[in-house]
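Only a single protein chain was left out; the remaining protein chains are all shown in position.
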């Protein structure tokens, strides 16, 4: 790893935004109630409710995404139910069986560009109930999707409205994983607001870890009647911090003055610049990204040169190329983007 | 709540020790690998191994105690086994069924002053196997105790050696919950070192949340062969942080220059002063505490006066008195102790 | 084991009542629908509903008690809840962690003669909610008791009415384990009918295995709205037989002409005779039994003589005596009782 290594491997490479750190220092010695009932957490809950235009929502803070997904899903489902998810969904592949640990099956549905369509849900549910033997199978109990998706794509408002409508028709709670939500909100392509998410889902979460905090995710329960005694379900899953203030203070900062809405802007602009540069230099994008992740086909001959200089994530191995993911974040600096573009220009894909 | 309210309600009231916060700021913008494989975590693992004189141990960081207990216990037990614990043990009362969520029964044993004796374990196990029908019951699979205990008492080295010996005889892994371990290590009454813990247990954890960090607990696996693929079990339980650095940096600080060994000293001295003062003013202690928690019987007539001025935890309701817990911490300041003692002197128990 | 060994070890020693076997033979080659939807099962459901005077009840057949208890409890509870049970309850001791496998804690309450009082439930629940920290603990979610109890005692109608009332007040479903229910119904001391059970509980089960069938227990859900999609929960727990007819046919026989109400009579009469004989010969009963189990203190010097001649279950080891259980059943023959009484008379306790 050389001095001038270029870090684009993930969006959790650095600590927290300085505004967050400064506030943690400022309030460090204030005595605070435990378990999320301190005044900073309470104020953060209020700010989030306001940002979501959903005054009746309840808000809870978690430390990470796997725990959030596992806890919400376990709390929503009854024993005979499973969770419908796109086959590329995080809970279906990279969570080590966290959903199954809670006793539930993930029911993977075909997806397109990481997204699940309303039609796919409708078809699956209709086929399920049409099967005379469906009582021997796991019932559909809820729907899980991500915004942005694991592939960096976005649901449009129209797509989400349709998905929400089909979920409500079938009485399936809709839960959205927003681990990278700041990069959706900051995308010029996005037309889905926090208020839309609150209106169209039953539960969703607003990612902090990948969006500027040291750690933390904020679960917004827009339909609280579905999740009685949710605090105790969290506790049972080990998802409650004694010093809940640590999360409360951070989200308080993130939701003051609409900070969360803008923190992802440079990252999204950076992926546009990087993609322009890749294309200009003969690289093939898997798909044009509108958020903070770029998926590009790296010719195999260039792998040694790239890996020597650029930190990236390997996504898929093919015969002649490797699909790699380059990720920007709130912490990405303009000079890093410039350096990456210079590197790309020096090593074009065509030869 | 008045300006000069006295906070003795818990040991997680304030943020982190300033040394911890400063280091978090210092390294904030260093890019770091995720999931506990960054250089700060790696160095912290080394420092902990050294402090425990246990070079072959593996170390993992968790965010909180419930999750730590649930994950370690789930990873150690087979389906037909349960965990033996003192009936006052945290996992038996205040963890909302976290152990049962993993499919295992907590088998509560009689305890004395919050402690489980070697003899009690021996008797239970002998009785279990003597029952001709024991194959219809949950097998003993491991032993869980806390140091200090939930009642603020300490196992002596001799007691722990005996407990460890009986566990090894019966091939029951011994797991020690050290949520408040700094206050044991700082107690003049203590004769159990970190190295003793590593030597006598199979797994134990070193508390951070209540001992000076923003959050975090360090699990030390002194017998790693018992816990293959423990990282994946952690991940499955939602116990892995993407930004593992947040925990690594904090424990790095705590284990530099033996800091963890001394951080609890003022808190332990403070409980001595408070207890002296209580006794001198006619209050009856449940038991003389040697760590950072004081349990005292508060006559019912004094409850309104105390609750107006002092934050404490209500432990048990009796006819004429209330058992309350006063807790000191690394963050307790001398003037707070002085103020509390002044208050006690003004409101003696006898009148 | 000699030719004239006397079998009083359990109530599952022999096969099925001849009426049951004959019917199984009679219908053996009739083709029948699977999974409990055959005509014999349907008729048995009806007969049971009639016997319980509960036309809206749903009925399901299980193969054994552990599975029944585990499935009903898992279906009734939400993740944050546990089941209140007398500390002597079967689910707390001899079911190998079956309830915990479903993710739930058994919350043992003090019992008297194997019974749980309405007051004990009221006190526990009141204390639970009075604890300011109760959100960190397992919530009470239902109540489990047995009729007859594991100690052979009976709840009176008044006791059951009180227990039911306190459960309804606190919205805790009441579930009664009737593994030996035929011996309650046949007891002159009993004043609780099947209709009372249906009226006062939300779910209860009628034991077959110990009461005359080859195997099988009938779950009566008097409050079906609590258990949606119960068939699928059963299937998930492996509790559904492909050839459901095997259970349906047997319960059809048991509930024709009130047969279940009378099948236990000889067994109950036999325990009275045996107890009279024991007392007359100086033996000390633990308690006078009114159903089909006798608990008696066997002086240690008599153990070799008894064990040579009588099959019994060892219940508890004391200094000078052993508590043993003698069990009668629908299959006990008068000459066996006579032989046992002769043996007792030849070996009186006093000498």
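All chains are identified by letter, namely A, B and C, in their written order; residue positions are counted from 1 within each chain.
As a convention for this text, a contact is a pair of C-beta atoms (placed from the backbone, for glycine too) under 8 Å apart; a residue touches a chain by one contact, two chains touch by 3 or more.
Note that the coordinates shown come from a computational prediction; the quantities given were computed from them, not determined experimentally.
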item: Chains on display which the left-out chain touches in the complete complex; value: A, B, C
item: Options B:23, B:40 or B:74, residue touching the unrepresented chain; value: B:74
item: Touching the absent chain when the full complex is considered, from A:37, A:119 or A:314; value: A:314
item: Candidate in contact with the missing chain, chosen from C:27, C:157 or C:303; value: C:27
item: Which of A:103, A:207 or A:238 contacts the chain that the document leaves out; value: A:103
item: Selected from C:157, C:195 or C:214 as touching the chain missing from the view; value: C:214
item: Hidden partner interface residues of subunit A, rising order; value: 79-80, 82, 93-97, 100-101, 103-106, 130, 132-133, 135-138, 314, 317
item: Missing-partner contacts on subunit C, residue numbers; value: 7, 10, 12-16, 18, 21, 24-25, 27-32, 34, 63-71, 95-98, 101-102, 209-210, 214-215, 232-233, 235-243, 245-246, 311, 331
item: Residue ranges of subunit B at the interface with the undisplayed chain; value: 35, 74-75, 78-80, 102-103, 135-139, 228-229, 231-233, 235-236
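One rule holds for everything that comes next: only the chains that are shown with their structure count from here on.
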item: Contacts with two or more other chains, residues of subunit B listed in rising order; value: 95-97, 101
